[in-house]
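Here the complex is missing a single protein chain, while all its other protein chains stay put.
Chain lettering (A and B) follows the sequence in which the chains are written, and residue indices restart at 1 in each chain.
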Amino acid sequence: MAEPLLDVRALSKRFAGSGDGVFAVKEASFTLQRGETMGLVGESGCGKSTLARLLLNLIIPDQGSVVIDGTVFTGAPRRAQRKLRRRVQIVFQDALSSLNPRMTVGVNIAEPMRLQGLGTATERRAAVRALLDLVGLRAGDSERYPHEFSGGQCQRIAIARALILRPDIVVFDEAVSALDVSIRAQILRLMLDLQQRFGLAYLFISHDLGVVRRVSDRIAVMYLGRIVELGPAEELCRAPLHPYTAALLRAIPIADPRRMRVNDLGLTEGEAARPDKRMPGCAFQPRCAQRLPRCAHEPPALATLSTGRSVACFLHSSADHSTGLTRSDVP
Amino acid sequence: MDAPRVTIASPAPRAVIARASGWRLAAFRRDRGATLAALLLLALAAGAILAPWITFHGPDEADNAMRYAPLLSPGHLLGTDQQGRDMLARLLWGGRISLLVGVAPTLIATAIGLALGMLAGYARGVTDQIIMRSLDVLFAFPMVLLAIAVAGTLRPGVSTEMIAITIVLIPYIGRLARTATLSVVALPFIEAARAAGGAPVSIVLRYILPNVFGPILVYATTLMGLMIVVGSGLSFLGLGVQPPTADWGAMVADGRVVLRRAPHVTVLPGMMILLVSLLFNFLGDGLRDALDPRRRRQ
Partner (left out) sequence: MSSADDVVLEVRDLRTRFGAAHGGIVAVDGLTLQLRRGCTTALVGESGSGKSATALSIMRLIDPPGAIIGGSVRYDGRDLLSLDEIAMRHVRGARIGMIFQDPLTSLNPALSIGGQIAETILAHETVQRGVALQRAVALLERVGIDHAASRAADYPHHFSGGMRQRVLIATAIACNPEIIIADEPTTALDVTVQAKVLRLLHDLQQEMQASLLLITHDLGVVATMADDVAVMYAGRIVEYADVDSIFHRPRHPYTQALLGCMAGIEDDRQAPLEPIAGAPPDLRALPPGCRFAPRCTQALGSCQQQEPALQRLSATHHAACLRLDAMVDG
């Protein structure tokens, strides 16, 4: 395989919190190829947004590194870092507050070029016009203010801003979660069109496995700071390996009353809770119906199986157990 | 589409210009109350500045024959005080000092407080601690007490009064600026700017300043009225301007001994203080609306 566009190597970040500091992200590793979409899914507080900020170098990791196209991004000299920023951009969940309310839409979109010192005012205006057209807004919209637009339109504006530096990678942090279904479909379609057109690589972060499955080539599942499973989207959803992935899938209500009613929803014991520091084992172990004695004592590492899929679970530690759990296997 | 300058069909080209420029005069002018307040304040300021040329009497020109002249007396439109000094002249001359004391220290304190507050709020950590704890020390004293302490250590006079008021105001503005900065920094558009490679200086100046400037300016404007009162208080205590020079506060102080006999001597300057405070409040509200694109009516 060619050298990956993005190589995230064992990123860890611990926040000095109220207690004795818990890991928000622990030893997260993955790669992203040009033109590929990696989905990152997990419930609130699992560290997916922290991971996004780590790989954008908005917060400094305690350990690990982010390598873009062979160049180390984390800890690079200031000038090099600034230049590398052009290659990774981000789109946030709350589109309206991700735009500066005191600047017109045109100025907002052109800001990254300005901050990078690229282009003349005329060139920037031309770029803004082209982008507005690309994301389905009118040229005249550049003179208006963000608050005059709906949520979906603001997200289009935010996407235009993310693209103005011609990045290779765009991170979408819950970018469609706040949108209504009909608008969500519009934005997803726009994202996929733009990806095709420019060969962009996406990191698509969401709590909604349904949407993640739709847009991703591969999916990484996070639970309490760790990636617990990583694999091709369809296989991971069809035959999840990690009990947590299986639990997530079973809990999603299917929009078809003939296939699922409320009593078919899979229930998982307990709620995600920060593990006690003295409990060294698997974080999901207290909720897991298939836990083994050793799960409480040692944390399983993310291991790649012979099928090429990765999972952090002792149920799959013997490398040949690769068929995976089907949904009906899990009680 | 290929013209270098974008031309957009717009029903109101002036509105576009106003939007594009930093100064949203058109939006401000739509707010009748604020416009009126601004015009009245300008008129008052003009009257005060032009006082030497538009009054028939000097402010300290006593006329013992004309003591306690009531309102609308011949030659003295607003009457005279207990020394027979023309009230209109004294009000206009006094306005020079009162307005100066209200406006200048507030503007200076706003500049300093804004800089300190934004620095503290953006840098966080040790810088934040040092700045805020220092401001807290000033904050711990009651406003007037602090002003008295500062004014008392320097020679009494207008400049002392202004220095005292400036120092009193900095912690108020600084705290508000820090809080406003913290709430703006938490918004994702700051993160987007950082992700685009924005340097701290440009983020503070281009992103934070425009977003905290509005509320701070409104606050500062309302403080101007209050500072006229504080300045008057200092004069009243003899720490500000010295007799016979008048500001409105000193005039109120002078007049109170003859309140029963000639109420207008006290009431007129008192009303001026009240009026100017109110006008500054209206002005502040109008500015807030004009500076915020979200509040501008279409």
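The rule we apply is simple: a contact is a pair of C-beta atoms (placed from the backbone, for glycine too) under 8 Å apart; a residue touches a chain by one contact, two chains touch by 3 or more.
Everything numeric in this text was worked out from a predicted model, so none of it was measured.
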| item | value |
| --- | --- |
| Displayed chains contacting the withheld chain | A |
| Sole residue of A:G119, A:G140 or A:G210 that reaches the chain not shown, by the stated touch rule | A:G210 |
| Hidden partner chain, touching residue among A:A10, A:I60, A:A80 or A:A251 | A:A251 |
| Touching the absent chain when the full complex is considered, from A:S12, A:Q186 or A:Q290 | A:Q186 |
| Chain A residues that touch the omitted chain in the full complex | 43-44, 150, 152-153, 180-186, 188-189, 192, 207-211, 213-214, 233-234, 247-248, 250-258, 260-268, 271-273 |
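Convention: only the chains that are shown with their structure count from here on.
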| item | value |
| --- | --- |
| Sites on chain B touched by chain A in the complex | 1, 4, 6, 8-10, 16, 19-20, 187-189, 191-199, 202, 207, 210-211, 292-294 |
| Interfacial residue positions of chain A with respect to chain B in the complex | 53, 56, 58, 81-83, 85-86, 88-90, 92-94, 97-104, 106, 108, 111-112, 115-116, 122, 125, 129, 139-140, 142-143, 145, 147, 158, 161-162, 165 |
